[in-house]
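Not every chain is included here, but those present sit where they belong.
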């Protein structure tokens, strides 16, 4: 199907940001989505290569470095077909609505619309069916465009491995501890004095929003067992940042309502795949979850870029039977790739495939 | 009672090490234990101040800086009354046995004898009664001295808050995730490349030894409820190091066999005290556990030196009801103070009080 | 003389800041200056202990923790005799002028008035005579109070060792490279992503202001040789921050107009002392410069707290003859103690001794 795509033009909002640069990096080699508009705020008017803080692998792509950063204004984007929106919380919401009103499909990484009931919170391997909310969204809001969101990176690092587990086993409780990277908080982001010779707890607010998102995602995950989402499913998270640049590390203990066999859990993780893999979308990793059996892996430095494209696979390891009804595993997710830009591009590809995005 | 103590002379083995320097620092102001012999291996023959890596607060005490580091040889320690032994694993065991044979009381921080059934694994607030094992030890091994060990710092950071919880509530499972400091591994210790832009998992071996020690400590904790240690009490740990210098941070989720009220748990932690507090031992903190209610506390940098003497209190925070039968809390322990040297000195003070240590 | 001092009451502006906390810490044990007013901006109305980020040694002093942070308003400070002002650049200037107008002696660590010709830029061991500018200042500005400033921490780390060298030898060029700590930039200060796996250059602006301040300080240093400040004395600095918490590290190459003997330079550093030492001011270190001969010293972690009071001595090492007319040395200065609060308190003590500060 891929060779039939006509080139779609993408605008990247917040193009100089930590997520914005991953969109730029990943789209320069995309088979059918081209970067055609780099939007910003403070950087407007300057060549991208001069203003960007290129905090990722490789160098600023030559073809992008000379492009001028432009205003975040839908009226200047007539020939843009897709809008990727990694804008900061608070600023994002109204901007995204404006673009949707003006007829643009908006793939957002921001928190602002994640809990609108008519907006999908999409991890394409997990809840692709929720894109049908778009029809409801367009009707309710009477706009031609739409907004689709991708979840909080931290929530994805737990939800992606939990999805096949939840799908196949009767989960009872999940106890999460995270050790997250600095890039997850943007730039300037976390003050250096908070993370030198220290571990920075993010507190109840961040713990709770992580849980809130995982909850919605699990509720939208199809199960292979005859039990719907149990209201007594207990989820807890204790979140932190340390001085790593990219990559969120999560330790997850899960208990079950009945005895569970960790080898069967391993198999469900190992074989996990979804629509993106079936459709062979360009940004879909062959294995959204890569299970490792090495004793001291995954590690953030060595495993965050796993998969193909790099950073699109979540690496799960330390899988162990804790007791008859409890297991433990660790996951590492690339927060700005799978957790943001890569997830956004994959979402766009699914929406193209399903007819929601086309040349405008 | 304190003013009746005659000055006891202490030898510090491994005196230049990360634990050794805390013994030096804490004993220079001790009411009745004096540093009289600084032992080493590679540092032998040189002035302490020249060879020591003083990785702790303050500066090398003037009176100590000019003392020569001497061989680790009991025959040179005739006037020594107490031997503190923070020696590395493997080297420690035989050396400690030799000293005990030669009639010395040995307070050890090393792992080598921690699981000898006739050797106490002592946290003075938790299992002080186990010092009676010394009588058995002396008889079995036919020596006049003895060995008492202090537990793994990581195990203490969990066992100290778990003790009052285990004592008062029917614990079912404990799920621990640690974020430990570098000093816990000695010097040269952890290679820098393992902890820059990375989180280093310690692997199954370290996880398991942490659990093994917590298990013994809980089994030796007196309960206020009519249940002995349940063999199905499930303990799990996932341990890590990051680039912090001192201070182990632990996230602990605990589940119970029946509904539990987190406020009652808070109270049990808040009021926790033991023999050392009752005896007003010099190195006993008024509150071995300090409970904080701040949202983003405890933090390693700000809480590791809590208590009086500084570093002797474990700070517990983020105490929360996760579900009817589950709670979560976080603890920060100073690994070389409460977790090693401070715990060692407190153990010695208890043994002095109970008549096991006196001038030789 | 000390026992004749009546208790002077001090207000600390910016009391919760990185410099503010050092004022608090150092003044709780001061023989005659008492902390009587803690001023702030965002922290106003809350107990100090609750709002302060205590990023220094020890814990928040008990007597201070419950004091309420109050507005930065001279009208509320009737019984205050001295005002210490570590306020941020831009905010500081007008506030300090208002206090001086209202009759307060203001010891400032901020940059705002450092280059007013009638305001001393004081390092008490180096240019104590410049306090006479106060008379001129009071006359010109017609105020009863006054402003005295302390220099940029980075400039002090170079100027303190350069002063005796400049005083005794015919300096020609000075080439400085700094590796500074994060606390020097306040909080939130330096974004973490700038200093993880990176060295952050501060750029021409910071290099130049460092040179500008060293220049003024040297010009105000008395020489023991018959040469006044040579206009062709070339000073250059290349400044950086890395992920250290406290302590600025500076590598200094100095060339001379004639052959120089490094041993004579060593002697001039070793014997360096000034008015504060002669007057035995409480906060004066016996040796403002401590010269070390160890091969891999000074080091930030181990040497920043040198001196008595701790942090008041600059440690100089790696002193070497580079060529007949060039030497090299390294200095470590505690940026918030000698470089700010300690230097401020020492300045106040000198001003008390010289009659410029008394009960108001």
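All chains are identified by letter, namely A, B and C, in their written order; residue positions are counted from 1 within each chain.
Here is the rule we use: a contact is a pair of C-beta atoms (placed from the backbone, for glycine too) under 8 Å apart; a residue touches a chain by one contact, two chains touch by 3 or more.
This structure is a prediction, so every number in the text was calculated from the model and none was measured.
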Whole-complex copies, counting every chain including the 3 in place: 4
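The working rule: only the chains that are shown with their structure count from here on.
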For chain B paired with chain C, centre-to-centre distance based on mean C-alpha positions, whole Å: 40
Chain A-chain B separation of Cα centroids, rounded to whole Å: 42
Touching two or more other chains - residue numbers and ranges from chain A: 197, 243-245
Residue ranges of chain B touching chain A (in the complex, touch as defined): 173, 175, 177, 179, 197-205, 232, 234, 236, 238, 240, 242-245, 249, 251, 253, 255, 295-297, 299-302, 318, 320, 322-323, 326, 328, 330
Sites on chain A touched by chain C in the complex: 53, 55, 182-183, 187-197, 243-245
Chain C partner contacts - residues on chain B that touch it in the complex: 53-55, 57-59, 196-197, 301-302, 305-306, 310
